[in-house]
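Heads up, one of the protein chains got dropped from this complex, but the rest are sitting where they should.
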Amino acid sequence: MTDTRLPSPIASTVPFDRDGVHHGFLRLPYSRDDSAWGSIMIPLTVVRNGDGPTALLTGGNHGDEYEGPIVLFDLARTLAAEHVRGRVIIVPAMNYPAFQAATRTSPIDRGNMNRTFPGRPDGTVTEKIADYFQRTLLPMADIVLDFHSGGRTLDFIPFAAAHVLPDKAQEERSFAAVAAFGAPYALRMVEIDARGMYDSAAEEMGKIFVTTELGGGGTSSARTVSIARRGVLNVLRHAGIVPGPVEAAPTQWLDMPGDDSFLFAEQAGLLEPCVDLQAAVAAGQVLARIHTMDRTGAAPVELRARRDGILIARHFPGLVKPGDCVAVIGVPA
Amino acid sequence: MTDTRLPSPIASTVPFDRDGVHHGFLRLPYSRDDSAWGSIMIPLTVVRNGDGPTALLTGGNHGDEYEGPIVLFDLARTLAAEHVRGRVIIVPAMNYPAFQAATRTSPIDRGNMNRTFPGRPDGTVTEKIADYFQRTLLPMADIVLDFHSGGRTLDFIPFAAAHVLPDKAQEERSFAAVAAFGAPYALRMVEIDARGMYDSAAEEMGKIFVTTELGGGGTSSARTVSIARRGVLNVLRHAGIVPGPVEAAPTQWLDMPGDDSFLFAEQAGLLEPCVDLQAAVAAGQVLARIHTMDRTGAAPVELRARRDGILIARHFPGLVKPGDCVAVIGVPA
Amino acid sequence: MTDTRLPSPIASTVPFDRDGVHHGFLRLPYSRDDSAWGSIMIPLTVVRNGDGPTALLTGGNHGDEYEGPIVLFDLARTLAAEHVRGRVIIVPAMNYPAFQAATRTSPIDRGNMNRTFPGRPDGTVTEKIADYFQRTLLPMADIVLDFHSGGRTLDFIPFAAAHVLPDKAQEERSFAAVAAFGAPYALRMVEIDARGMYDSAAEEMGKIFVTTELGGGGTSSARTVSIARRGVLNVLRHAGIVPGPVEAAPTQWLDMPGDDSFLFAEQAGLLEPCVDLQAAVAAGQVLARIHTMDRTGAAPVELRARRDGILIARHFPGLVKPGDCVAVIGVPA
Amino acid sequence: MTDTRLPSPIASTVPFDRDGVHHGFLRLPYSRDDSAWGSIMIPLTVVRNGDGPTALLTGGNHGDEYEGPIVLFDLARTLAAEHVRGRVIIVPAMNYPAFQAATRTSPIDRGNMNRTFPGRPDGTVTEKIADYFQRTLLPMADIVLDFHSGGRTLDFIPFAAAHVLPDKAQEERSFAAVAAFGAPYALRMVEIDARGMYDSAAEEMGKIFVTTELGGGGTSSARTVSIARRGVLNVLRHAGIVPGPVEAAPTQWLDMPGDDSFLFAEQAGLLEPCVDLQAAVAAGQVLARIHTMDRTGAAPVELRARRDGILIARHFPGLVKPGDCVAVIGVPA
Amino acid sequence: MTDTRLPSPIASTVPFDRDGVHHGFLRLPYSRDDSAWGSIMIPLTVVRNGDGPTALLTGGNHGDEYEGPIVLFDLARTLAAEHVRGRVIIVPAMNYPAFQAATRTSPIDRGNMNRTFPGRPDGTVTEKIADYFQRTLLPMADIVLDFHSGGRTLDFIPFAAAHVLPDKAQEERSFAAVAAFGAPYALRMVEIDARGMYDSAAEEMGKIFVTTELGGGGTSSARTVSIARRGVLNVLRHAGIVPGPVEAAPTQWLDMPGDDSFLFAEQAGLLEPCVDLQAAVAAGQVLARIHTMDRTGAAPVELRARRDGILIARHFPGLVKPGDCVAVIGVPA
Partner (left out) sequence: MTDTRLPSPIASTVPFDRDGVHHGFLRLPYSRDDSAWGSIMIPLTVVRNGDGPTALLTGGNHGDEYEGPIVLFDLARTLAAEHVRGRVIIVPAMNYPAFQAATRTSPIDRGNMNRTFPGRPDGTVTEKIADYFQRTLLPMADIVLDFHSGGRTLDFIPFAAAHVLPDKAQEERSFAAVAAFGAPYALRMVEIDARGMYDSAAEEMGKIFVTTELGGGGTSSARTVSIARRGVLNVLRHAGIVPGPVEAAPTQWLDMPGDDSFLFAEQAGLLEPCVDLQAAVAAGQVLARIHTMDRTGAAPVELRARRDGILIARHFPGLVKPGDCVAVIGVPA
């Protein structure tokens, strides 16, 4: 059984409480076949200027989602201490081994960072990173912005989001930060199973937590990067860490879909999308078809919408497997 | 040394010269560890109705390109013999092992089908398939339509294309078929190194050869599938095989860019796209930046356009390696 | 530490308590690199007709054993509700990822299903499946029939079996069900280390539990499939779920061998079997020889029987490794 | 282009022309990542006693077939020079890397030895071995016995065989050697495509060539090993190399089936064998069924015999892929 | 949760309490895809001659360190019972699966044996081995000698070592045994994080524990093997188990360096060592340079010593990754 009071094996090579811009690493010792006394070096920047709130900014929670890492590597390089009041902690690639491998989960332990909280100091590499966020970084933060996109296997319309929370004051502060982000869409999320999520870990500490889905497919675009760049600055402005007004942008609020908004494949095959993202769809409409791959002449299986709404997410790869989520429908608020 | 007069080991399970719709396989014996007397079964449909021209329609020349397979599996199922005058030979997934694996090249021999022609009857699996097209299928055809998209690692604006050819009459017939296809863009291609291409094999036999690039990223969309579906019918109508007029669609012609239209990465890193597909670009404009992944605080490398034009292709994955093609600029005709 | 009161993440797509034949899936969400919002879909059939006892029938506990899946996929398709009084729950491939991969253990987590009970709702994929059987399916059952064979690396004479149990009434009911099965052989098993077994999980709940070993080698035969088919119907008849008398078949009872019945290899090499399954053997007799593979001229190592009996199991692959079980001797009752 | 007059890089560590028993190796230099100056050491035994005919005995042409290696490692150890008149050259595992890996083909180059002849001295490892047999060992031989079984993916009734040959005197000598072998079955083979076979290489030099199929499944049995052991001695006696009369054994001759004797799968799935080896079958009879693996309730595909005869070979693994050979029917002579 | 009172699944095939030389195995049942009823057989020798102290000698704690296994396989073969008073238990390759694979950690579960103590009887293979040492072998021992070297990725000057301990009498006995070993260097180690170490497990039971680092690089040399051979005999003499005086050898004592003795890489690249092992170094001196691999013309990064001393360890492979330990400086006592 784990003694969770063990210290974390991770050490930061930069200070968290000194003014200035500090580029460095979270150094996590990792002994392995190809390096007996090796470490994982997770890039980190701390920008501090006197007292004030702390924002914790993260990308690469999943290793194949790119808008977050792009704008956070860029922000870490360009944000001067004098731009800031308080502190900004930037970890552009949280699950760093996954980010290096361009995979959702860690190639070391197949850990899905967003299902690993609160982590363990004596667990796997992914668990050790989660534990460091749980016990060291999250407690320092007032506001947390965690960038996600769909990764290699999903594609999303670009939105920022926060959870419906039991503490309505905390929820209101979170939705206000989502609004400040200024993505084209904004989502009020109800999480059915929040076990192990970074989101929940932060929310249970009473933090303001903003997350996003800004595209997907294991790539990014000039458009989604610019949404992310504006969003992170807006959140810092909203939090009073960076001076100046939030840059306004039109946002469509969506409500969290229920179970009938998700379509899952029950067959393997070649996926034909019949509707693209952002389109309005009606219950009964064919959203996609699955073609048999091993012979010609066989009729495809049709997947039909089970409710009205707009298409907010879809399966990305050309082939599909049984159990894959093929489409998600959202409902304008 | 190969005796190219050896017969192909591939046999079709359906006839090519009988009227009606015939679904079957190209059966290629392939003895291996997991099947001593195994075969590769490449799906095939032949639709024939009396005399007339023959169209050879192919997808999956590269295994991770999906518009072609989707519309060809669909066409094979829905095209009735009475719709046709002459013959349509449909091979929805030419490099079938690659198509099953969702990879550009064959998982068996890493063969890139489009660099393998004329193939060999006693070579690798990919070479045997190429040889069968070279010596059996291509000679049957009057017009050849070979679907491509960008695959997992490239993304294209949707275009149909044919090559600038020494035989100007053949070239003119080919460009007419490209125009009939009716994609949003059309490209006059100059191939610098055409060794081993299916295109060249067909063109050297005097066939009309139309190819496409209809998107990419290892996925497809409702939009690109509809372009492909209209295109294949238009080409069959244009060839007089399917009755009725070509469905008109606006097309922007582009000229084949020279060497200064290609941008290659010289660094590995995180790729930030600064311009999206279809945008107009000017010489000197930053098209993309490459961020160092192993530390914060380092300046990104900028990749600048070397000529004016529009962005017609880009690197797709979020990470980039030295030598990868990052961007291609086309020039409106 | 696991809170075992967490709900299972697995949901059935079919009801357990409605009359009729219901084909569907146990859907287990499984987020991974190749499907961010993917699931494992374990095929399931529930056949119910009013009140009466419940039989739980399972194959594919190990993924490379085939008699069970063959007869259970077949039974699921052919068993009409009107044939039944009570309920039959059929899961033809319990460790479904292993079954798809044709391996004993799960390719996802290398989980050996039969050493994973009682499982965990927040554990690995195999642990989640075990937990669902432990807390959802087993409690519904009166009688449990779990098909095994030797898999790729062992071969068995065909037998049904049950455990010697502390509750002699339960034991008697179990042996009666074994007798009803009607395999050529029947075994009274004493399990030295029953930790983690599905058998023990069921027995500890007081269920009648019948298991089998019906062949092996990662294949099946017409003969062993027919034994399995008769056996499952006999067990359902014996339980009063399917009407009609048990189909009688001659059975030789065997007693559970002790430690001296097992022969283990201490050398790697080429295995020469000197006795085939079902043969009578005498203590001291050479059952197998191991030949050195890296040179000619070396004497083989002989493995000799340590007791009289008949050969009931043997190592299957042509090569052997130190520690492999080479032969097992059973004793006629 | 290969200059086939290059010398082979393979050297024998034992002499071929000195009397006595010589255990050693064919040493094939093989520079690779894990051994810059490494070699492959193929075990070899030469037993010679004065002038007389030479028999070349080989196993492991495919690396997962075991009756040959077992009896040849054993014969190499036990055959004394004084038992012999002439010479016996024994290579128990011809494709030695495949034999070590327990796979049909070489793990180094995926070479199928029996499709690699005449090989190349400057080719892959498998090609170098084939070239050594082609240019060094086969020319020394008068009679060649090459052991095969079905390997991991096929199972055969036990038979010895030779080819129908253009030279009827050579054919007659070959069939006489097959008869001497004394397997339960004997087959007159017509090879449709003999390119690359060891058999053809030997036959084209005018050698007597006997081959076998003695079981399969990647294992062996006491029964099939005893058939092989008797067979090799019978062939040596028949050739006059080992003294004494051939040990008679009842043999059923079979004729080489035509195309309608082979059944191939067109679906992937779970294979249910409906008939076992050696059984008589009638045209139209269901020999096997293929069950869908991804759902319950779907009807299986039936594979029916296309002619009368007996079942002489079958697919071995529990799962089947499109293109796999499922069954072969032979016809009693 | 683990009940640590479960018995170990490991059984010794030889007795620990009978006089004589006993060669055998620790047999650990390990069911897996390639052996359903397989085991891991860890070689073991017990030499006993009446009452007296027990020495437990181990190599292969990490699987790519060779001086220990060489001298312990040799000692196991050559140590006669009459040479001994008391008992010597020899396990030449503690993490046997790692030793077979020539890797630091186990190929089965990637377990680092020296971070796995106290292990678990129902855990992974590595945990089961650790548990057996923890609960069975260590309690039998009076003195423990565990051989290490640098493995594939580190190289060390040859030293024996023991830990600075809270119990100064135990510490003194341990340093006396280190002195007896007689390596060219001897180290007083302070372990910053001793969680999971075999060393700590033994020390917490009050045992005398001697460890070594005798070279590295995944190889050994005649020189380091001779140091190991003399060392093990000296320790047995020192313990009174083997008669005769310790063979004296000059030893330089070193003190355990602090954090400023370690140099870590922050860049990937080609490593140029500027100082060799055993050399004296001064603070500020360049110990190594890291050259960029992807382009010429870039300046290398210099790694400078942070304190005076001698170079006692270095990174071994030609390439280096961020986080790798590049150099360690020791301080003569």
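A, B, C, D and E are the chain letters, set down in written order, and residue numbers restart from 1 in every chain.
As a convention for this text, a residue touches a chain if its C-beta (ideal position, glycine included) is under 8 Å from a C-beta of that chain, and two chains touch if they have at least 3 such contacts.
Small disclaimer: the values here were computed from a predicted structure and weren't measured.
Student: Which of the chains on display does the removed chain touch in the whole complex?
Tutor: If we consider the entire complex, the absent chain touches B, C, D, E.
Student: Write down which of E:11, E:164, E:274 or E:301 is the residue touching the left-out chain.
Tutor: The missing chain is touched by E:274.
Student: Taking the entire complex into account, which one of E:93, E:162, E:201 or E:312 touches the absent chain?
Tutor: E:93
Student: On subunit B, where is the contact patch with the chain that was removed from view?
Tutor: 1-2, 62, 64, 103-105, 110, 112, 115, 150-154, 193, 195-196, 264, 266, 317, 321-325
Student: Footprint of the hidden chain on subunit D, which residues?
Tutor: Residues 1, 6, 9, 25, 27-28, 30-41, 122 of subunit D touch the chain that is not shown.
Student: Mind pulling the subunit E residues that touch the left-out chain?
Tutor: So the residues of subunit E touching the missing chain come out as 21, 23-25, 41, 43-45, 64-66, 69-70, 73-74, 76-77, 90, 92-93, 99-100, 102, 155, 217-223, 225, 270-276, 279, 291-300, 316-319.
Keep this in mind: only the chains that are shown with their structure count from here on.
Student: In terms of Cα-based centroids, which chain occupies the most central position?
Tutor: Checking distances from each chain centre to the full centroid gives C.
Student: Looking at where subunit A touches subunit B, is over half of the residue numbers used by both copies, so same, or under half, so different?
Tutor: Mostly same residues: over half of the interface numbers shared.
Student: Count the C-beta contact pairs for A-D and for C-D, then tell me which is higher.
Tutor: Contact tally favours C-D.
Student: Nearest whole angstrom, what separates the Cα centre of subunit A from the Cα centre of subunit E?
Tutor: Spacing between the chain centres: roughly 43 Å.
Student: Return the residues of subunit D touching two or more other chains; collapse runs of consecutive numbers into ranges.
Tutor: 64, 266, 294-295, 317, 322
Student: If I apply the definition of touch given earlier, which pairs of chains qualify?
Tutor: A-B, A-C, A-D, A-E, B-D, B-E, C-D, C-E
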